[in-house]
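Of the protein chains in this complex, one is absent; all others appear in place.
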Amino acid sequence: MLGRINRRIRWRSQAGLRLLSALLLALVWELLARRLDSLLLPGCVETIAALARLAASSELWQALWLSNQALVLGFLLAALVGVPLGLMMGRWRAADRYLDPYLSILLATPKAALIPIVIMATGLGLISRVLITFAFAVVVITVNARAGLRMINPSWTEMARSYTATEAQLWRKVLVPGALPAIVTGLRLGVARAISGMVSVELLLVAVGIGRMILDFQGTYNAPSLYATVLVVVFEAVLLLEASRWLERRIAPWVSQGAAR
Amino acid sequence: MSSAVGRPGNRGEVTGQGRGLGLRDSSYTWVSLLAGAIIWEVAARGLQFSFLPPFSSVLRAAFELIASGQVTSHLAASLINLGIGYGLAVTGGIALGLLMGRKQWVAYVLEPYVSALLATPKLIFVPLVYALFGLSRGTQIAVVFLSSFFVIAVNSMAGIRSVDRTYVEMARAFGASERQLFWKVLLPGSLPLTMAGVRLGMDHAVKGMIGGEMFITLFGLGALLRRYGDRFDSPRLFAVLLVVVSVALACSAVVREVERRVTAWDGEGT
Partner (left out) sequence: MIELRDCHKTYIAQNGQAAVLALDGVELTIQSGEFVCLLGPSGCGKTTLLKAIAGLLRLDAGEVRINGQPVTGPGTDRAMVFQDFALLPWANVVANVAFGLELRGVAKEIREQTARELIHAVGLTGFEGHYPRQLSGGMQQRVGLARALAVNPDILLMDEPFGAVDAQTRRLLQEDLLSVLGRTPKTVVFVTHSMEEAVRLGDRVVLMSPRPGRVRDTVTVDLPRPRPSDLERHPRFADLTEYLWQQLKEMQR
């Protein structure tokens, strides 16, 4: 019965409900900030003003440009390495048996812990940021590519073999297309991890770009701008992830189910 | 915008090794790790990179640190914060998830925020939390909490939604009240996905813990990582890293075992 009610108030009221709750949230935030009147908690209005100011300035966009270089390059590298590696591990048991422990260890390891090592090896420039973003993203991509290969119906492989397909043909016609949905899922997860990597390295060790802005605002107790910059990162993350999801749905419609992250 | 319903962890997405041990329990594992250790040792001695100490010196540094109690005090601090933050995230996350799963309108209102926060790297909130709580235990616990809360909430919400309608209908046919329906059917039925979320939450909690500690640099294993990294003391750095990896694997294994026991009745999923 509730379903029927829900359906009836669907379009109008539900959109209104979201809008209303958003406004309510903003109101509560503003009132709370005014009440506390602390340097550390900016009001909603202040933050939005700071956001507008930032968006108008070139500082924000330059920072985003700088930060995202590492994101894009690191992610691409992770995809280029991770997908073939995962497919290989999925196809050849031997490779999987020996490499799997390292994959599992890396999967469980907080990648941020690897940052000091990478910095020691490659300094504070773009390369180290790219390597770190790579490290954050490569493991999920590999694991999902491997899973994608394993999920392929063995009958397809048998069938192709029975029609005298060569290894190369097998890959092109059966394995890669068959594993594609899972690969794309892995790439989506990789995007999320790469963003995490980009943010982590900038906040922890290499203060450039967005991370630098955040640290600066924090240091100067400029709370409205600090919150505004964080919001920018949230927007970017949501944007990139929604784009990835959309792409994923285009390529593999049945895969958007699954436990989150 | 929402994360959709599905089966525990392993269909559709692979974010971990599913249920069971984090590492595959076989002789290949040990052979491979041993081989890796040997390669590491040989390569490190041969290449002589300052950032790649030989495995043997890492082990030595590890023994030293543990014996001197340095690591243990930081480890204890880390684990306490982890325990409190994770505990809060599990209780809060499951509670919120159940509420969102049960009440359509709550889910509808909150879902955009939860999804957005889920998508964002939680480390970005550390400066905010730091500004609010300062240099205290509270910051660290808040970071761990934020890292794991959303994953758990989303998954327990999915858990409630995943309960087969047939069970609900059957219980109604036998005269179950709404309360009985919740406690006797929805709650147990939501366990597989909820526990998957709890497992993922632990992984995220550990990551948040280390990230937070590396940012605040006051205490904990993360702080040690920063310290030794700044000093270019690679044997000690790797030693602490080994401890971190061990802690991460151990925590993961514990949660997986709990998950396995609690959902032993579930024939599906991996």
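Per-chain residue numbering starts at 1, and chain names A and B are given in the order in which the chains are listed.
Everything below uses one rule, namely that contacts are C-beta pairs under 8 Å (C-beta built on N, C-alpha and C of every residue); 3 or more make two chains touch, one makes a residue touch a chain.
Just so it is clear, the structure is predicted and the values come from calculations on it, not from any experiment.
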For the full complex, contacts between the hidden chain and the displayed ones involve B
Given B:Pro121, B:Gly189 or B:Gly212, the correct residue touching the omitted chain is B:Gly189
Answer key for B:Leu33, B:Ile84, B:Leu132 or B:Ala176 versus the chain not shown reads B:Ala176
Even though one chain is not shown, chain B touches it at residues 166-167, 169-177, 180, 184-185, 188-189, 191, 265-267
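Definition applied: only the chains that are shown with their structure count from here on.
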So, in whole Å, the Cα centroid of chain A is separated from that of chain B by 17
In the complex, chain B touches chain A at residues 1, 3-17, 22-24, 26, 28-29, 31-33, 35-36, 49-52, 104-105, 108-109, 112, 115-121, 123-128, 130-132, 151, 154-155, 158, 193, 196-197, 200, 203-204, 206-207, 209-211, 214-215, 222, 225-226, 228-230, 232, 234, 237-238, 241, 244-245, 248-249, 252
Per the touch rule, the chain A residues reaching chain B in their complex are 2, 6, 14, 17-18, 21, 40-41, 97-102, 104-105, 107-117, 119-121, 140, 143-144, 146-147, 182, 185-186, 189, 192, 195-196, 199-200, 203-205, 214-215, 218, 221, 223, 226-227, 230, 233-234, 237-238, 241-242, 255-261
